[in-house]
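For this view, one protein chain was removed and the others were kept in their places.
Presenting subunit A:
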Amino acid sequence: MWNQQQPRDFLDPKVLASLGGLPLMSRRPMRGNVSGKHTSPTRGSSVEFAQYRKYVPGDDLRRLDWRAHGRSDRYYVKEFEADTNLRCCLVLDTSGSMEFGTVQEKTGELISKKPLTKIQYARRIAATIAYLAVQQGDAVGLSCVAEGITKHLPARRNPSHLRAIFDALEEVHGKGETQLVEVLHELAETIPQAAMVIVLSDCFVDPELLRGCFEHLRFRKHDLSLFHLLDPMELDFTFGRPTRFLDMEGGTSIFAEPSEIVDRYHQTLREYLDNMQEVVTRTGVDYHRVRLDEPYREVLTNFLTRRATARGVR
């Protein structure tokens, strides 16, 4: 489907192979334009029975249930579920903070010199989901968010569109401040019909501001998933020496004695995570808190499995 001569380092064939048997399911009915694996709010011609309905003039006579007429001498039309495809919109946070990372990856016996950044991790998840979605006939789009939408690829199910997405993912770098809240509001309005929106971000914004975005997306019938990416160093804060912290999003720097503030840091972080948990619970977001030292395959397996289990695989 894409140029095999251009290997993408964010795509692991082994991971793709292991996840190939797991469908990407929507939690809500999707309004696709072609037949697919996802339920549609409208009735269709799938094999799955939906309901009986009284015949009204104009209905297709082929759908009359003659057996029911024989038993009850009434005309009933037999309706079936409609299967459609979905639009998967990947929203990738490309602000400066996403370039942070401290996890040293191990590839066999080798340990990578460059640490794994959040944007690299997000890139892998996004690419894998995009591949899986296109594989099952769904449309995939990509929006890169920093100080606004820096790149936008509308959802298409054409396999050749996948290359464009991969190219975009390859080019993207973390830079600038994040306008995640504003962009999510904008996407909630601009994404047509109900769609699956998958956000990949470190979410370093006030959870209360995110609450509004999530409710907005939910109101627009979108199925929202959030991969909250956090580096172990951000969680553990294991600095020893006095350190000058440079804001990766261009803010002021701070000089601090880590041992002096570690307790306060953890307290603040814990409050933030608790608030975030409360927000996503109340807004029905499919929330996945991800440490960068976790293998992304496990994260995606968990993501896909839960969805498949909740919906049921056909």
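Simple rule for what comes next: contacts are C-beta pairs under 8 Å (C-beta built on N, C-alpha and C of every residue); 3 or more make two chains touch, one makes a residue touch a chain; residues count from 1.
FYI, contacts and distances are computed from a predicted model.
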item	value
UniProt protein name of the chain not shown, from "Sarcosine oxidase, delta subunit family", "Glycine/betaine ABC transporter permease", "Phenylacetate-CoA oxygenase subunit PaaI" or "Aerotolerance regulator N-terminal domain-containing protein"	"Aerotolerance regulator N-terminal domain-containing protein"
Contact partner of the left-out chain, one of A:163, A:185 or A:289	A:289
Touch criterion as defined above, residue of A:97, A:128, A:143 or A:179 at the omitted chain	A:97
Option from A:9, A:189, A:208 or A:260 whose C-beta touches the chain left out	A:260
Residues of subunit A (touch criterion as defined above) contacting the omitted chain	96-100, 118, 202, 204, 225, 230-232, 234-236, 239, 241-249, 251, 254-257, 259-270, 272-274, 277, 280-281, 284-291, 294, 299, 302-303, 306-307, 310
